[in-house]
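Selected chains from the complex are presented in situ; the others are not included.
Each chain carries a letter (A and B) given by its place in the written order, and its residues are counted from 1.
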Amino acid sequence: MIRFLTAGESHGPALVGIIEGIPSNLPLTAEDINIHLSRRMKGYGRGGRMKIEKDQIEILSGVRFSKTFGAPITFMIRNKDWENWGERMKIEGDGAGIGKISIPRPGHADLIGYLKYRFDDIRPVIDRSSARETATRVAMGSVSRHFLKACGIEIGSHIVALEKIGYPDLEAPSEILEHLVAQGGEALWKKADESEVRCLDKSLEVKMMARIDEAKEAGDTLGGIFEIIVTGLPEGLGSYVQYDRKLDAQLAAAIVSIPAVKGVEIGYGFANAQRPGSKVHDPIILKDGKFSRSTNRAGGTEGSMTTGMPLIIRGAMKPIPTLIDALPSVDLKTMEPIKARVERSDVCALPAASVVGESVVATVIANALLEKFGGDSLEEILERLPKR
Amino acid sequence: MIRFLTAGESHGPALVGIIEGIPSNLPLTAEDINIHLSRRMKGYGRGGRMKIEKDQIEILSGVRFSKTFGAPITFMIRNKDWENWGERMKIEGDGAGIGKISIPRPGHADLIGYLKYRFDDIRPVIDRSSARETATRVAMGSVSRHFLKACGIEIGSHIVALEKIGYPDLEAPSEILEHLVAQGGEALWKKADESEVRCLDKSLEVKMMARIDEAKEAGDTLGGIFEIIVTGLPEGLGSYVQYDRKLDAQLAAAIVSIPAVKGVEIGYGFANAQRPGSKVHDPIILKDGKFSRSTNRAGGTEGSMTTGMPLIIRGAMKPIPTLIDALPSVDLKTMEPIKARVERSDVCALPAASVVGESVVATVIANALLEKFGGDSLEEILERLPKR
């Protein structure tokens, strides 16, 4: 079983993650991870921070001569602007003379975190609850997806809607999506990466970028819906035998654990709920002597197990809560109404969430794979995987 | 921490569940559980099975003189038609002469379960993957909700859409919902229970029932969207500090672990993804000297912690896959195309899923409560809860 923990603050010295349970003999370099870290930082509508970051992973353990060896892998991402922030997020000292934040931003963890942990300053809440933590999770997930890749499983993603601008019924037309999926998840993310809003449709892309410009102008923010697609899956990962072995449930938790993501569906979950059964389920067919489906409306699972069809998962991201045109709040020092604090922020981080989504899904699937095939080394697992 | 396992087959001798971690001295009787089991069995559009069941819980451990005592609690629900099924689901013997099922139903676990576990008969898949398992989960969850009730926390639910028939924007108007929520989750479920489709709006109810009749006529099935509302929550349950401590994520997993539920949102997750930030976040205000929000579009959590506002969670249920007008499939014995097998089934089980949803959410919240307040006995916990 793969497990991981992440640590680190947005303005602390470094972000750190430890992942363990990855089989031995998997080729792995910092570059395999950095590529996805860099993808997480892109996207039209990001604020100034993204320019500062330029995240680079440092591997501190678990890799030798560019190969894993079964030991826990540690990643460290140094925060480049730590020097500027050193005083405000100092590890030692007593913080004398450092200003405290007392105005919580609606939609963030600010107020509740402050009350829950009995702070006298909102800063520690902001720093750990920041979406910057997802850099670590992208690193963790990139190991898992690298392992999956070695097993023939690829993960891609793209944007189906930015605010109200999206595909009809939120489904990308098959002429846009199908051939990419046929090539595998990697072809999908590479194609989506060509767009600053990770949208496969050029005309939608233009409208999305214009909408971002407009929102920026208005001091507003935007969310939207991303779609993750996993290809090359063997059938039978996950199980129906106990509620917490259900792959659907594990995937849902992973997606909703991404900051600002408040909705998830496997396949066309919400749309299917509004269609009759005769229009929802996927006929079972034989194709080249193997079981297949003539459609994939279920999104690649039945009974919470993979069917071997592409796995489709969608996440709904709310607009970022830090508005330039700030919302009403209360000053915790004076207990007087006041406008919320404005922190440097993005207009829209949906493309980043899409990349984070690819990453968090990877570990869920890698674990389901290990549960079915077991094994301590990559070779041992490859020997057991069904031939294609 | 509360943990539970469920066991039992749809046509086996009994369904059984063990739940442990419930504090001592909580008053509890079989009736407290049976009331929800009976609610799970209702609903317009259920098949013949519901008349057979009449589930009654038998408590086998963990309760003495109508009170818990910290020990694991066991529930058993005997399957009333076990006598008729004894031969087909016999524990002992070799099954000689018992017919095997070889035609999988699209949309069910049938085909993949058969392949994954290397069966020569689909029957064992059908029997464990059946939604009948949710009876046990309702029993488990009913203990947790009974514990929450003693702490002032109540859970209700209702239907916001049956197939395409629902509220505009899928949000029940405040004149229908608000006063019920003000009275607490229990007032909500009791009111919803008055409708056979658990719909609070009489005119929608009529349309929903007509649509069920129509689908039944056509041999088709229907899904929809239910909404769970939890009231009386203290602030600060859940946390943002590590991905798997996020209450949103835990709730998402619980809801999607319900059979046929393929989507979930916290608050108006998908709708909010399609609105600008200025229309989504909830201003922080003071109300009677306490922090509150002027709206609750987030659905009761910020930073994946409870805000103290009502918690709102929605599940999207696909239409039941067993269609009278059956879908194409393949006979696993002959490997020839054939229409899928038809098992006795419901046209629509959405009202039941809504009750199951209330139940699975209960244990997630009870665990978050225990994490914050600790304690071995009900008295110890009540002493620590914030006064209202």
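Throughout what follows, contacts are C-beta pairs under 8 Å (C-beta built on N, C-alpha and C of every residue); 3 or more make two chains touch, one makes a residue touch a chain.
The model shown is predicted, which means the values in this text are computed figures rather than measured ones.
In this structure file the homo-oligomer totals 4 copies of one chain sequence, with 2 depicted.
Following the convention adopted for this analysis, only the chains that are shown with their structure count from here on.
Centroid to centroid, with C-alpha atoms defining each point, chain A and chain B lie 27 Å apart.
Contact residues of chain A toward chain B in the complex are 5-6, 104, 106-113, 115-116, 125, 128-129, 137, 161, 163-164, 215, 218, 220-225, 235-236, 239-244, 246, 248-257, 261-267, 269-270, 272-278, 280-286, 291, 293-294, 298-299, 302-307, 316-321, 323, 325, 327-330, 335, 337, 340, 360, 372.
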